[in-house]
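Structure in structure tokens, see below.
Shown here: the complex without one of its protein chains, the others still in place.
Going by the order they are written in, the chains are A and B; count residues from 1 in each one.
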Amino acid sequence: MRIFLMQRWSAVALLVFLTLHMVVVHYPPGHIDVSRVLERLDNPLWKAIDIAFLVAVLTHALTGAYMVITDVQRFNVYKRALAWVGVVAGVLLFIYGTQTILAF
Amino acid sequence: MYRSTGFIAFVLRRLTGVALVIYLLLHMWVIGGINGGAETFNERMEFLGKPFFRLLEIGLLAAVVYHGVDGIRLLIGHYFQVTEYRRGLFYAVIVVSGILVIAGGVPILLFALE
Partner (left out) sequence: MATNGSVPTVTIRIQRFNPDVDKKPYLQEFQVKAPPGKTILDALHEIKEEQDGSVTFRRSCRHAICGSCAMNVNGKHMLVCDAPLREHLDRKGVLTLRPLAYLPIIKDLVVDRSSFWEQYQRVKPWLIPPENIPEKEFRMSPAEVAALRDAEHCIMCGACYSSCQVIALTKQYIGPHALLKAFLRVLDPRDSAPAARLADLDRGDGVYRCHTIFNCIDACPKGLNPTEAIETLRKLVIKRQAFEAARAERQRRLDQPIEVVGEAPALSGGE
């Protein structure tokens, strides 16, 4: 239940965050350069939004990967270990990503 | 194998999902270049600035848009009784994501061919 619900709320969050992210950061294409990103991320609100985005995207990606792998009977035996790998990977990627966002 | 619109949607959802997880890791690695200073960042950005990768971005856009619109379809299915319209909903997903990919893809294409 937990994984299913995590996937749903992160999906809804991503629908909002990803649309925002694509429009603000990536369009029009070719506009992406360091100065523009730096300017935007000067605002602590944008930093907070990006960190929330990071949490949602990691949750969705890791729960999704977990579901894809545990769907296969052969790998389902290792689901406990896989869940822990997912949690550790999530924490590490969150630290790395947050560090990146704060570095700008 | 039982071929139906639901099966096609399921396979596409899985393929785009796995592709997006791989992309996410790549994306974080590239942007994370800032931790190694502006030089590393620019190096990694330049690596992805080649026309090949720019064209690949259209594929990325298609994957993101399809996965997202299909997700909306699933959420609708969770909260409303729409199983009767399952085929129509799938075609609607294809049409809507097609329009969005064309709308978003043309600027990318123009930029890539510059």
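Operating definition for what follows: a contact is a pair of C-beta atoms (placed from the backbone, for glycine too) under 8 Å apart; a residue touches a chain by one contact, two chains touch by 3 or more.
In this text the structure is predicted, and so the values were computed from the model without any measurement.
Note on the chain not shown: across the whole complex it touches A, B. Screening A:Ile3, A:Val55 or A:Ala89 against the full complex identifies A:Ile3 as the residue touching the chain left out.
The chain that is not drawn here is touched, among residues B:Gly6, B:Gly59 or B:Pro107, by B:Gly6. Residues 1-7, 9-10, 74, 77-78, 81, 83-84, 86 of subunit B touch the missing chain (whole complex, contact as defined above). Looking at subunit A, the residues touching the absent chain are 1, 3-4, 70-73, 76, 79.
Keep this in mind: only the chains that are shown with their structure count from here on.
Taken together, the subunit A residues at the contact with subunit B in this complex read 8, 11-12, 14-15, 18, 22, 27-30, 34, 57, 61, 64-65, 68, 93, 96-97, 99-100, 103-104.
Put simply, subunit B touches subunit A in their complex at residues 14, 17-18, 20-21, 24, 28, 31-32, 34-35, 38, 41-42, 54, 57, 64, 68, 71-72, 75, 78, 104, 107-108, 111, 114.
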